[in-house]
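See structure below.
Only one protein chain is missing; all other protein chains are in place.
Going by the order they are written in, the chains are A, B and C; count residues from 1 in each one.
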Amino acid sequence: MKHLILIQCDDRVGLVYWITKILSDNNLNITAMREFVDEAAGRFFTRIECTGELPAADVLHQELDRHLPPGASVIINPKKEKKIAVLVTKEHHCLGDMLVRHIFSTLNAQVCCVIGNYDDLSNFTQRFDIPFYHISHLEKAREDFESEIISVVNSYRPDYLVLAKFMRILSPAFIAAFPSQIINIHHSFLPAFIGANPYRKAFERGVKLIGATAHFVTNDLDEGPIIEQQTITVDHTFGVADMITSGREIEKAVLSKAMQLVFEDRVFISGNKTIVFE
Amino acid sequence: MKHLILIQCDDRVGLVYWITKILSDNNLNITAMREFVDEAAGRFFTRIECTGELPAADVLHQELDRHLPPGASVIINPKKEKKIAVLVTKEHHCLGDMLVRHIFSTLNAQVCCVIGNYDDLSNFTQRFDIPFYHISHLEKAREDFESEIISVVNSYRPDYLVLAKFMRILSPAFIAAFPSQIINIHHSFLPAFIGANPYRKAFERGVKLIGATAHFVTNDLDEGPIIEQQTITVDHTFGVADMITSGREIEKAVLSKAMQLVFEDRVFISGNKTIVFE
Amino acid sequence: MKHLILIQCDDRVGLVYWITKILSDNNLNITAMREFVDEAAGRFFTRIECTGELPAADVLHQELDRHLPPGASVIINPKKEKKIAVLVTKEHHCLGDMLVRHIFSTLNAQVCCVIGNYDDLSNFTQRFDIPFYHISHLEKAREDFESEIISVVNSYRPDYLVLAKFMRILSPAFIAAFPSQIINIHHSFLPAFIGANPYRKAFERGVKLIGATAHFVTNDLDEGPIIEQQTITVDHTFGVADMITSGREIEKAVLSKAMQLVFEDRVFISGNKTIVFE
Partner (left out) sequence: MKHLILIQCDDRVGLVYWITKILSDNNLNITAMREFVDEAAGRFFTRIECTGELPAADVLHQELDRHLPPGASVIINPKKEKKIAVLVTKEHHCLGDMLVRHIFSTLNAQVCCVIGNYDDLSNFTQRFDIPFYHISHLEKAREDFESEIISVVNSYRPDYLVLAKFMRILSPAFIAAFPSQIINIHHSFLPAFIGANPYRKAFERGVKLIGATAHFVTNDLDEGPIIEQQTITVDHTFGVADMITSGREIEKAVLSKAMQLVFEDRVFISGNKTIVFE
């Protein structure tokens, strides 16, 4: 049987030895292991794939806890298929890509619902037999708008919220309700062109590349830990509309790559950065 | 015989027709033609390669001027091999690349001198039989520092000044002395990480790509028209020093590409943007 | 009104002049023009976007024909939205991408039917209200298999056939029935790894990049004019299955890019090469 073990803790000498010793003592054979020390933060991270028979009950967990620094986080066999809720506005390209992967089980996650502040994507979502909730932000306080969303989301208890071109800014209270669980795709190479209309800003600046950034959402707008970024070339013939069209291709690719990495438990957060064991 | 014709003027209907008619009337055969209208600026740009015998004296120039909008800029057969002065500080990678190209005549330009505010690259430059001027910025007013540079530069009358990792900020007066003639390589994907220490800022932000930008220098720091940009991937294992090392490779590649484009007269400036006819 | 004009003919002096003169004489204003001479083939190609009022009937066509070399091909305002038939086997990723674009009208083409030699993608196709035809290749002669396909295809009269991971080799007779109309996506960087199982061959060779190639289909297997190619990095940790998974992302991107270029009439065929006016 295959197992996946995720550990993060304060760094100290001999961690790899102790961890591999405990696995070896329990007749678990390591097939892939990645580790990293964030020296600035003094934190150790490892992701281990191994085969063998897990000892009864929580024995392995207890042994690891006993030999690791206090406060260590140890996760053995995290849930394989994540559940996600998707928030959208009007653009279909990221959602379309996700739903095709969902339906063919290549997303590594199950899309339990789609919530849109417009209903443009309602029919499309329903083609995939996934419930779509239209929660308008119009004519109501942001607080109310968000609590409607939270209410729907909580009815599904998803592991992650994916903002697939959701064009509303979420309040700190909303974000705090889903710590390290919200993934956003931003349509620029952050930290260039933070905020609204990045393609217009890119056009006006005359850049020769445009980019997309997938990141976890924290309180600061577009400032959360970056998971994945890509760029593509543009030239003087690209107007804003051309940049938007080209940009969609990398938005889609970057969000998809980021989701794959997160849902395969390859991404750790360390402060405002990610550690990605590809 | 091969000719190169560069035209820019206010846009109006029929420009391509009139230009090609005049060339045709003069028995010049177009082998390659690129044109672009910057609609926001209302400007027309074209770069034409043609073959044939140029008419006597300035006949072609006069005919074009007569049929183009007032204020049109027409350049017939610009100087083929540009002359450049290079400004450096301590880093050798961009300079090294340039001097190797210079010595094998693949730079499309002749390096007439290298000026350094430190003398670290003096011996290296002299290996290529190129004069090196050490002009320190220490213990003198910026005005004096810059006028010493200007004095050396003017003794060579170069077509372009290339800032090959020159780490001093130039004054508006200096820049005004060389309008659209100064090319800089900035070690980030502008407009991300403007100013000093971009790799440190990139490290602290936790980006997954680093970039380099070659641009013309204008009064606003790192804000001039961008000629070329490239990015490369980094990950959580990259410290600042690793980013610097990796970044050098694209700084070198981006500056080299930008110089090739400019020296082959493929780059027009339109406001704060470039039009690049690759 | 916007118009699109496509011309190809034998090359001779003054073609650009004559073409632009005729457009100018008819009060058509060129907004974008690309031209190229394939010198080895002695052929001239141009793609012109212009605005204005087309003269009555075929006047423009006749004028162009009169001044262009004999045998010139002139197309004025080709059909904007192409009709395509898609052939698939079992893999869904290219088809999924196409159908999402189809439903949101960003494919620049209408998918009139999907034909599969297995029925794996039947339900998926029907989610998009597009007819799916299961035509098995099993227990019948290739001739019969192909004539069944031709019969379905002909009932729709599509402009192009797209082989979206269709894993059967088509006969010369079939290909001859759709000259320059069949687009294929091959899962390697051609001409590396021609034929079956390119990812296994790539794995065995230990390459550090894998690629995908979209091309027109001609009689010679995987030898037709290439429209678009891309590569992505792999490393020693990639098994064949990992290469297949990663490769799907570029297969999808490359086929999508190629279709966009072809359907926007940006691609000319010259012998065994393409000229792509991006």
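Note that a contact is a pair of C-beta atoms (placed from the backbone, for glycine too) under 8 Å apart; a residue touches a chain by one contact, two chains touch by 3 or more.
Small disclaimer: the values here were computed from a predicted structure and weren't measured.
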item	value
Options C:Ile22, C:Ile185, C:Ile226 or C:Leu255, residue touching the unrepresented chain	C:Ile226
Contacting the left-out chain in the complete assembly, out of C:Arg12, C:Lys79, C:His134 or C:Lys273	C:Lys273
Residues from chain B at the interface with the omitted partner, ascending	92-93, 96-97, 100, 103-104, 106, 124, 127-128, 237, 249, 253, 256
Positions on chain A where the hidden chain makes contact	13-14, 16-17, 20-21, 23-24, 29-31, 33, 35, 37
Residues of chain C in contact with the chain not shown	36, 38, 189-193, 205-209, 211, 225-231, 235-237, 270, 272-276, 278
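Basically, only the chains that are shown with their structure count from here on.
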item	value
Separation of mean Cα positions, chain B and chain A [Å, integer]	40
Junction residues of chain B - those touching two or more other chains	none
